[in-house]
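Right, I'll just put the structure down here and ask away after.
Only one protein chain is missing; all other protein chains are in place.
Lettered A, B and C in written order, each chain numbered from 1.
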Amino acid sequence: MSNLVRLSLSIEKPLLDRLEKMVQGGGYTNRSEFVRDMIRDLLVRQEWKRGEEVVGTINLIYNHHVRQLSEKLTHTQHHHHKSIMATTHIHLDEELCAETIMVRGKASEIKELADDLRKQKGVLHANLSASSTGKLLK
Amino acid sequence: MSNLVRLSLSIEKPLLDRLEKMVQGGGYTNRSEFVRDMIRDLLVRQEWKRGEEVVGTINLIYNHHVRQLSEKLTHTQHHHHKSIMATTHIHLDEELCAETIMVRGKASEIKELADDLRKQKGVLHANLSASSTGKLLK
Amino acid sequence: MSNLVRLSLSIEKPLLDRLEKMVQGGGYTNRSEFVRDMIRDLLVRQEWKRGEEVVGTINLIYNHHVRQLSEKLTHTQHHHHKSIMATTHIHLDEELCAETIMVRGKASEIKELADDLRKQKGVLHANLSASSTGKLLK
Partner (left out) sequence: MSNLVRLSLSIEKPLLDRLEKMVQGGGYTNRSEFVRDMIRDLLVRQEWKRGEEVVGTINLIYNHHVRQLSEKLTHTQHHHHKSIMATTHIHLDEELCAETIMVRGKASEIKELADDLRKQKGVLHANLSASSTGKLLK
């Protein structure tokens, strides 16, 4: 863990009161952690904008009864195997699967992989969740 | 303007360095203003979630050649006149209009008005931009 | 207005039923208009991503009692006068103003203008709403 230093800011009194209220309402133990979380959220959004190395999750809902879909999804994932850290599969019901693919790589490559999976017939929903390698968040 | 008080936080040194970089990169004159802006953004999002009195803008792009569309849009706006502060109209080209409606009212009513306008045939695009009465931001 | 042609699609029966429900729930008179609205929304998002000529609105909430703020905001707007179509000003209360700036230009320039306005001390909230010249939506 990094050493903590002091950050001193000036802030309008009513705005500080509202900050306190959000800190307590969110169940945070202290406002420093709350403000640090706001800063980190902003940093993650900027990492994705700048196209840097990111971490993320691609979530798929699909019907495994659709002919050859499982093969195609596996094939696409292997083609991008360098960007994929792990895949977890859940059997939602008789027909439907949820698959979560944890990815790490350049933002543009991750988006391309998500698009390649989304367009397959039988994939009912696909989305990409943007996270971070954490290197800039420490 | 409200009186300024001091807010002192503890923060990891590398995170502080990245904050400084964002402050300078964003052209801010000081980091206090940058952090206050982050807090205010969060407050505005919460105002809309809680359904309080909000300020916002509804933006329309529409084709005024579509039969009776102008009449319908004016009629709908008058029906919600208590929520509308001002409407500005721009002639984009021979056919197309941009109209910006500045609104103030309960979030749910504002959303209903935006939906009523969006569904009209000839309205090519409609969106709602969420702002604030500013009362909680001072 | 452009001439209408037929678009014929195949769709799962339960999905069609849910589409119908959304069409009626949204107060649309017909499902063609509903689907066209979905397509146009996607086109607008792509215009902004590709950085093309766009139309949008920048909304500001600010405190006009802050020293020289009005002058600075006016100065910044004049510096970008080629991108600004119109500005509407509302007096929210004794201190606060809402200002809506209708803009047209390259997406990157519009974003830069919004950033230049946001960072001024006394601007309590600034956001950018993405719309379209409508050229691709007709």
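Observations
Simple rule for what comes next: contacts are C-beta pairs under 8 Å (C-beta built on N, C-alpha and C of every residue); 3 or more make two chains touch, one makes a residue touch a chain.
This is a predicted model, so every value here is computed, not measured.
The absent chain, not drawn in this view, touches the displayed chains A, C throughout the complex. Hidden from this view is one chain, which touches chain C at 1-16, 18-19, 22, 31-32, 35-36, 38-40, 42-43, 46, 136-138. Residues 1, 26-29, 33, 37, 40-41, 44, 55-57, 59, 61, 63, 65-66, 85-86, 88, 90, 92-93, 95-96, 98, 100, 102, 104, 115-116, 118-119, 121-122, 124-125, 127, 129-135, 137-138 are the ones on chain A that touch the missing chain.
What we mean here is this: only the chains that are shown with their structure count from here on.
The minimal number of chain-to-chain contact steps leading from chain A to chain C is 2. Work out the mean CA point of chain A and of chain B, and you get 26 Å between them.
A straight line joining the Cα centres of chain B and chain C is 9 Å long.
In chain A, no position touches at least two other chains.
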